[in-house]
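Below you'll find the structure, written out as structure tokens, and then a few comments.
One protein chain is absent from this view; the other protein chains keep their places.
For clarity, chains are labelled A, B and C in written order, and residue numbers in each chain start from 1.
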Amino acid sequence: MSHHADSHAGHDVHGGPKLYGAILAGLLFLTIVTVGAAYVDFGSSTINIVIAMTIATIKGSLVCLYFMHLRWDKVVNAVVFLSSLVFLAFFITLCLIDVESRDVLRPANWTGQAPTPIPSQVSNTPEGIGQPPKPLPKEQQPATDGHAAPPKH
Amino acid sequence: MLPRQGSTIAGPMDDLYMFIFWLSVVFFIIIAGQVVWFGMKYRRRGPGEKTPHITHHLNLELAWSIIPLLLCIVLFFWGFDGYMKATVVPGDAMEIQVRAKRWQWEFEYPDGIRALNDLYIPVNKKIRMVMISDDVLHSFWVPEFRVKMDVLPNRYTDVWFESTIPGTYNLTCTEYCGKGHSTMRGSIKVLTPVEYEDFVKEGPPELKNMPLRELGELVYKSRGCESCHSLDGSRRDGPSWKGIFGKTEKFTDGTSAVVDENYIRESLMNPHSKIVATYEAVMPVYKGLLRDREVLGVIEYIKSLK
Amino acid sequence: MSQTLESAHGHHPAQQHHFATMEQQFSAAKLGMWLFLATEILLFGGLFVGYGIMHNRHPEAFVAGHHHLQRPMGAINTIVLLFSSFTMVVAVWASQTNRKKLLIWGLIATIACAGIFMVVKYFEYSHKIHDGLLPGKFYSYKGPQVEGEFMFFSFYFMMTGLHGFHVLIGMIVLAWILIRAMRNEFSDQYYAPVDLAGLYWHLVDLIWIYLFPLLYLVS
Partner (left out) sequence: MADVKTTGAHVHGEAAHHASYLEENKGIMNWLVTYDHKRIGLMYLWSVLLMFLVGGLFALLVRLELLTPGEDLMNAETYNRVFTLHGAIMVFLFIIPAVPASLGNFVLPLMLGAKDVAFPKLNLASYYIYVVGAIMAILSIVLGGVDTGWTFYTPYSTSTAGAVTLMTLSVFVLGFSSIFTGLNFIATIHTLRAPGMSWYNLPLFVWGTYATSVIQVMATPVLGITTVLLVMERVFQVGIFDARLGGDPVLFQHFFWFYSHPAVYIMILPGMAIISELIPTFSKKTIFGYRGIAFSSIAIALVSFLVWAHHMFTSGQSPLTNAIFSFLTFLVAIPSGIKVFNWTATMYRGSISLKTPMLYAMSFLLLFTIGGLTGLFLGTLATDIHLHDTYFVVAHFHYVMMGGTVIAFIGGLFYWWPKMVGRMYSEKGGALSAILVFIGFNATFLPQFIMGSRGMPRRYFTYLDQFQPLHQFSTVGAEILGAGILVAILTLVASLRKKPDAIANPWGGSTLEWEAQSPPVTHNFVGTPVLEHAPYDYRHAKVEG
């Protein structure tokens, strides 16, 4: 590590208010672009999200590289930071692969439709999915093993 | 080591199992043999012993990286093949609906017959179980068929098998589901085609000829009556059956009635119409779950409990 | 490594006994901070994964839910946070170059921005609470809505809540740094605490850069 003339601790001083100001201007500009892009439909929701996330990633990179000094920092710190992103990417991708591919490899007679549920006194058919839960009255709160009351719709 | 092979997929799956088993035995003997043999042969004799300075051996290291890797790839494809065969349902399977709830298995045949815990199926016929859970996760496992699949709430999962030998097979829950997890058992009775027809008409063969009182006792033990109704007069979630026949019961709505054949039948079919005072309406509805003869059996059994 | 054996400049009072040099101490501290930031990313990451999967499952509900958020408020907060990052990085630069006044004012500006952020958040939250747009079983919004819309608010509150918590922690840390700066503890010889607090603050900003489009600009 080279020793900078005015830094006895051995660290170079990088950037300065001018550079940081320029980065801030860039970030603000990109914020306007993101908000603007949100009002435009680029065809599909996937493309819209990809565009929004791309802009966010550019902004994030500017913050990391300049505000967080990664551009000038030791490589190991960048590796640490990037590996957290890589593991996160694995997490997201593999979870999405599962959720998106469930039932894809089903046999020919599987139509992808849920089969008719068994008629039963206790209604637990998928109808009513996605309704907000209602607060349970006190005595119905999960209390005894195995008889927790499901939120009633 | 493995239970008997009761389905068409059991054979191929066991071949793979035995392959991995012998592969493991070979590797274990190699490694354990070295450890024990080196431990004896190169045991330290004195304090000044010198040892050779061997740091690595590239070819040897490559060999024991690549050979296991190749074996693992073989295992993966073999296992994947077996998995697809075991999980992709053939198109011509008979569908049986399964509803798992703590802690019992409910089945429904295509023609609407329902059964609790005991499933009767014809031999040599592809069966697809379409499963859903009422509460928490369960898992459907028949060890002798080598099939297992979790049962989820609000989502259907399926499992299929084709049994090859008539007989009785255990069904167990393998996803932890609470207090009754280890008794959440069922049985799958594989019938010959003739027996199966008979079953569709008249119910399970061994029950057909059973004396009514014995049949009633069986129902008491196998259909969950036991958990709420005692036989010795002690209080559980429902009234004890001891000496109940002929007694006059008071109900929560203030009325009362004598416990007779009709009352017992009504309590089974439509239990919530009359609730005995001081008890709660927790009795499940047995309409469609019990055959006529089983209802008679329960009545006879209750009569016999003096 | 050869220089690490002896320090040519004697010991700085802030140097701990187990480090040979200030440089070694600084790079250890910085690496430690980056590792901590990595854990923060994975902590928030779990929420992002949950959001992504539930968004895929109930897309209409998430779009409908986000219409209850006020984009201008979100945009203002984005600008406020970006600006605070700027003042923070200037403060770090000031401490590296012995500009004590600028350091103090930079820190004050950063804390002030964080305060503005929290005030805006307070108004947003009270608006939601008033409308009954609360997470989980407390959701009681009665107006027209799409099935599953309550789940958007579960995520809205969990994600902004965890982020807001980090802003609060950041304010406390920065206030502590400010006090130390006013006591003249930092110089071009020793500015690690300012630098590390800055890294933390930029991460809080970084996460908001993603939260803003995900929550306010869903399409």
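The rule we apply is simple: a residue touches a chain if its C-beta (ideal position, glycine included) is under 8 Å from a C-beta of that chain, and two chains touch if they have at least 3 such contacts.
These figures come from a predicted structure and were not determined experimentally.
*Asks:* The chain left out here touches which displayed chains?
*Replies:* A, B, C
*Asks:* Looking at the whole complex, which of B:141, B:160, B:199 or B:241 touches the chain that is not displayed?
*Replies:* The single option touching the absent chain is B:141.
*Asks:* Touching the hidden chain in the full complex, which residues of chain C are there? Just list them.
*Replies:* 1-2, 4-5, 16-19, 24, 27-29, 31-32, 35-36, 38-47, 49-50, 53-54, 57-58, 135-138, 147-148, 150-151, 154-155, 158, 162
*Asks:* Which parts of chain A face the unshown chain closely enough to count as touching?
*Replies:* Interface residues of chain A facing the absent chain: 76, 83-84, 87, 90-91, 94-95, 97-99, 101-105, 128-133, 142-146, 148, 150-151.
*Asks:* Name, in rising order, the residues on chain B that touch the hidden chain in the full complex.
*Replies:* The missing chain touches chain B at positions 1-3, 12-13, 16-17, 20-21, 23-24, 27-28, 31-32, 34-36, 38-39, 42-45, 47-57, 60-61, 64-65, 68-69, 72-73, 75-76, 78-87, 135-137, 139, 141, 143-144, 146-150, 152-155, 157, 170, 172-183.
Note that in this section only the chains that are shown with their structure count from here on.
*Asks:* Where the CA atoms of chain A average out and where those of chain B average out, how many Å apart are those spots?
*Replies:* So the centroids are 40 Å from each other.
*Asks:* Which positions in chain A touch two or more other chains at once?
*Replies:* 129, in rising order.
*Asks:* Mind listing the chain A positions that touch chain C in their complex?
*Replies:* For chain A paired with chain C, touching residues are 1, 6-11, 13, 15-17, 20-21, 23-24, 27-28, 31, 34-35, 37-38, 41, 45, 48-49, 52-53, 55-56, 59-60, 63-64, 66-68, 73-74, 76-77, 80-81, 83-85, 87-88, 91-92, 95-96, 99-100, 129-136, 151.
*Asks:* Which residues, counting only chain C, touch chain A once they are in their complex?
*Replies:* Touching chain A from chain C are residues 9, 21-23, 26-27, 30-31, 34-35, 37-39, 41-42, 45-46, 48-49, 52-53, 56-59, 61, 71, 75, 78-79, 82-83, 85-86, 88-90, 93, 96-97, 136-139, 147-151, 188-191, 198-199, 202-203, 205-206, 209-210, 212-214, 216-217, 219.
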